[in-house]
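On to chain A.
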Amino acid sequence: MESELREILEEIRPDINFDAETQLIDGGILDSFDIVTLVAEINARLDIAIPAEELIPENFNSAEALLELLERLDEE
Partner candidate 1 sequence: MKKRSLLVFASLMIAALLMLTACGGSKEPETSGDDSSDQGGKLVFLYKDMEIAMKEDAAPILEALGEPKSYTEAASCAFEGLDKTYYYGSFYLYTYPDGEKDRVNMVVLCDDTLSTPEGLAIGDSKEKVESTYSADGYNGVNAYVYTKGDCTLTIIMENDKVSSIQYGAVFES
Partner candidate 2 sequence: MRKKAALRIIISVILFAVIFFALQRLLMPKYMTESKEGAMIQEYYQNAGDNDVVFITDCEVYENFSPVKLWNEYGIPSIIRGSAQQMIWQSYYLLEETFRYESPSVVVFNVMTMTYDSAESVGDQSKMEAYNRMTLDGMRWSKSKVSSIKASMTKEEKEKSGIWSYIFPILRYHDRWNDLKEEDFRCFFKQDQVTDNGYLMQVKVNPVKDDYPRIPLVSYQFGDICYEYLDKIRLLCEEHNCQLVLVKAPSLSPIWYDEYEIQILDYANEHDLLYINCLEHLDEIGIDWNQDTYDQGLHLNVYGAEKLTVYFGQILRDECLLQDRRSDSSLSEKWTEKTRLYDQRKERMEKERDQEADIQP
Partner candidate 3 sequence: MSFASVTFFVFLGILIILYYALPHKIQWVLLLVASYVFYLFAGWKYLPFLVFTTISTYLGTNYISRNAEASKAYLEREKDHLSKEDKKAYRAQAKKRSRIAMILVLVVNIAILFFCKALLVDPFLSLAKGNTSLSFLTLGLPMGMSFYMFQSLGYLIDVYRDKAKALKNPFKLALFVSFFPQLVQGPISQFTELEESLFSEHAFDRKQIAFGLQRMLWGFFKKMVVADRIAVAVQALQGEEYRGFAFFILMIFFAIQLYADFSGGIDIAIGIAQVLGVKLPENFNRPYFSRNIADFWRRWHITLFQWMKRYIFYPISVSKPMLNLSLKGRKKFGRFGMRIPVYIGTFLTWMGTGIWHGFHWHFILWGFLNCIFIVVSEELTPAYEKFHSRVSFSNKKGYDIFQIIRTFLLMNLIQITDLFPRLSEYFGKVASLTYVFNFHILWDGTMTKLGLTGTDYIILLCGVVLMFAVSMIQRKGSVREQMLKIPCVIRYGILFIMIFAVILLGSYGIGYDASAFIYNQF
């Protein structure tokens, strides 16, 4: 899952180093368009639907947080 997520992220924003960034939302790096695209992409490739209520900065500020979210959603 992790590698696929990385792939998706890099496709959407090739200009960003996702390993280092921990302020993707709060720092204004990802905008709402990117997030929705990301959700659609994850849904398409990983078959995980992220509900609207999970679209909060804490879940998207870093690749790591995002991975955690996906793992949690996958379990449910």
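A word on the picks: all candidates are chains of the complex that A comes from, given by their letters.
Assume a residue touches a chain if its C-beta (ideal position, glycine included) is under 8 Å from a C-beta of that chain, and two chains touch if they have at least 3 such contacts; residues count from 1.
Note that the structure is a prediction, hence the values are computed from the model and not measured.
K.L.:
Using the touch rule from the top, find which candidate among 1, 2 or 3 meets chain A in this complex.
P.N.:
Every other option belongs but stays apart; chain A touches 3.
K.L.:
For the complex, give me every residue of chain A touching candidate 3.
P.N.:
Chain A reaches candidate 3 through residues 15, 28, 31-33, 35-37, 39-41, 43-44, 49-53, 55-56.
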